[in-house]
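Missing here is one protein chain; the remaining ones are kept as they sit in the complex.
Moving on to subunit A:
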Amino acid sequence: MTDLIRYTAAETAAAIATGEVSAAEVTQAHLDRIDAVDKKVNAFLHVDTEGALAAARAVDAKRAKGEELGPLAGVPLALKDVFTTKGVPTTCGSKILEGWIPPYDATLTSRLKDAGVVILGKTNMDEFAMGSSTENSAYGATGNPWDLSRIPGGSGGGSAAALAAFEAPLAIGTDTGGSIRQPGAVTGTVGVKPTYGSVSRYGLVAFSSSLDQGGPCARTVLDAALLHEAIAGYDPMDSTSINAPVPAVVEAAKLRDVRGMRIGVVKEFAGEGYQAGVMQRFNESVELLRELGAEVVEVSCPSFTLALPAYYLIAPSEASSNLARFDAMRYGLRVGDDGTRSAEDVTALTREAGFGPEVKRRIILGTYALSSGYYDAYYGSAQKVRTLISRDFDAAFAGVDVLISPTTPTTAFPIGERADDPMAMYLADLCTIPSNLAGNAAMSLPCGLAPEDNLPVGLQIIAPAMADDRLYRVGGAVEAALNDKWGHPLLEEAPAL
């Protein structure tokens, strides 16, 4: 039998549809893989063996009855532990939600189930999605399958590591400042932040509501597109859901033709702090796009240099408000309720015991930025920067179809290196944050290994809101050309676990 864990999602679905393999066999192969390698990788917080096998058998039963199967029926998926799953633990990487079993499914979870996707389990993440390394999880760090002593990115490091370790062909992440794209970049996988409002946030535990966006993670551009179409679309349960058709991303991923497209290189994303090998692979990608028939020009977005400071005021401000819900009264941890303490004291003791350092830092920072004496200088100014960034994007997209940049300034750094240096950690999101502030669409895909450390480099593509199809058109063409050049997908070069 061929190695089922190395199939793409598209190949897996086709093999199941034709009867070459059963969904149950595919699921079992992935559960076996998790069993074999996840002690080392620590991508999963919870593996739902029973639920996954039951979902797979349901797909097999449908097929046996001759019912039509969807394009991802029977394909296993690793779900970031920030989406609620009915009857299956959801912790958001936090002690404060340890043991919590949600009584309802997120809309995204329901859509996956309706599509026949097999949810293998829940993946590790920085606590409440705050971080760029997955070291902020209360349940231990996740290793990067390329080098287990290095970070897999964050906050969705578990989802990206599960893909790179061949524990699942598909995964779900959420991207508030880069938490899908940066893990994708440093693990040699594909990650997409769809247009804000195009994937429902109902049942996505909120970190920063005006920035959070769920999206697809995969090993190929086409697989990401198939997953994108399965999860995107209007949801009346999310008041910020966009009521418009989802762009035809699968069709775009298959085009593999960028002739005539205008592509802008963001001038501001280069220079000091950018690793030489990252810039080398990025510049080769620029040349490749020219060879493929795109017109590449340099574009300046001067306000992008203020994006990182604005983000680290806006996101903590919204977080300080959103995380007020963890009050030890209705769900989750409760500490110190010995009959003598007030509710307020129990809340404060519980939050002290249940939240990790990064979450506390951001709650305090957000509370500071929103306090009356500082509001105008900090939160107010950050909101103005947000307007300026949107204007820069508008001006850029008047002249080009997409923008490109490196996804991250460096490759994966060693676990522990930036763990207690918040500002150094925050720099990992330098290039990804502007798209969250503006709400547009962006993708990271692998564009090679940095020569100095043999670690993956990500190419970021940014498209205007609701033009997500352009990401897949460019990404699909670059991926095909690079695979031709290398003779195989990049992940073939990852060391055996």
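Observations
The criterion applied here is as follows: a contact is a pair of C-beta atoms (placed from the backbone, for glycine too) under 8 Å apart; a residue touches a chain by one contact, two chains touch by 3 or more; residues count from 1.
The rule is short, and it goes like this: contacts and distances are computed from a predicted model.
The complex includes a chain that is not drawn, and of the options "ABC transporter substrate-binding protein", "PqqD family peptide modification chaperone", "Hydantoinase B/oxoprolinase family protein" or "Aspartyl/glutamyl-tRNA(Asn/Gln) amidotransferase subunit C" the UniProt name matching it is "Aspartyl/glutamyl-tRNA(Asn/Gln) amidotransferase subunit C". Of A:A328, A:I433 or A:V478, it is A:A328 that touches the chain left out of the display. The chain not shown here is touched by just one of A:G277, A:P409 or A:G439, and that residue is A:G439. Summary of contacts with the chain left out: across A:A13, A:I180 or A:I363, the touching residue is A:I363.
Interface residues of subunit A facing the missing partner chain: 100-104, 196-197, 210, 236, 239-240, 242, 306, 308-310, 312-313, 320, 324, 327-334, 337, 339, 341-349, 351-352, 355, 357, 360-361, 363-365, 367-368, 371, 376-378, 380-388, 390, 422-423, 437-439, 465.
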